[in-house]
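Got a structure for you, questions after.
Yeah, one chain of the complex is gone here, protein chain that is, but the others are all in their spots.
Moving on to chain A:
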Amino acid sequence: MTDLATTEAASGVALAETDDSTAKLHRNLFIAIAALLVVAPFVAYPVFVMKVLCFALFALAFNLLLGYGGLLSFGHAAYFGMASYVCAYTAKNWGLTPELAILLGTAVAAVLGTVFGALAIRRQGIYFAMITLALAQMVFFFSLQTPRFTGGEDGIQAVPRGKFLGLISLEDDRALYWLVAAIFLGGVLMIYRIIHSPFGQVCKAIRDNEPRAISLGYRANQYKLMVFVLSATLAGLAGATKAIVFQLASLTDVYWTMSGEVVLMTLVGGLGTVFGPIAGAVVIVAMQNYLASLGSWVLVVQGGIFVLCVLLFREGIVGLVAKWIKKPL
């Protein structure tokens, strides 16, 4: 009996230790990210860093759905782009302050996500992906056909960055940068919490084995809808923020290639890892920027990287590192 008790205690301690060491590693990584965010605008062009942060948040939101909910949406551009339009429109035409415009854009993405999610989760696998794509294309054609709202082919240009809370002017890139960095960090922390919450546990269980989760009494569809809405909302937050950064909302943001790009970022960075999408966004956005002189050849290079990624390291950059150090990242 003593034997048993000791073994049990020992395994308990070991478990607590691994849990703690992973948590500590993650905490240190968050501190490192925060430090990088502070240094970044002084060593790199702030607008470039802000672009990376917006896409990283978009990829993180997408990864929440695919990596932890097991749902492949091929229409995330709809939430990203629609939030971007709403934010740009209200900031420009209604004169909303940037934070309110961003919040409103995000809220619209949440509503859109609820409606589309409720329709899409009725199907599974490839059919789910096709429905999300079809719905997102509807949003694209809506945007194309309503130039009074979206500006059609021109998009909504010269969106004022305005004053944060009506007080602090964001015209200066550095000033805007701190807002974007704060939004990004808040988004990452929120996603981290979702993944590690009781809700996140059930999502992962459904991702791993849906019939089993149902047989334990979980109403899987409700959890899937919830994670879908959370993901769409955060994608909207990223899109709305991007509209303020670039002072532009355009058809590119709602087009299906945008949905494809976020899949690419997530896969390159590491699907189902906490930090992978950030790495993926850095790589893809940096490539688009620094290889811009190649013109359309950037797409070919992107395609090549995607092929290499799938052939050589399916876990993605961060997934590979996680395998080396034998700890979830």
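Simple rule for what comes next: a residue touches a chain if its C-beta (ideal position, glycine included) is under 8 Å from a C-beta of that chain, and two chains touch if they have at least 3 such contacts; residues count from 1.
One rule holds for everything that comes next: contacts and distances are computed from a predicted model.
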Protein name as given in UniProt for the chain not displayed, "ABC transporter ATP-binding protein", "Ubiquinol-cytochrome c reductase iron-sulfur subunit", "Bifunctional protein PyrR" or "Lipoprotein-releasing system permease protein": "ABC transporter ATP-binding protein"
Hidden-chain contact residue, picked from the options A:Val202, A:Val263 or A:Cys309: A:Val202
Hidden partner chain, touching residue among A:Ile156, A:Ile194 or A:Cys309: A:Ile194
Contact partner of the left-out chain, one of A:Leu25, A:Ala134 or A:Met226: A:Met226
Interface with the unshown chain - residue positions in chain A: 7-8, 11-12, 14-15, 18, 193-194, 196-202, 204-205, 207-209, 211-220, 222-223, 226, 230
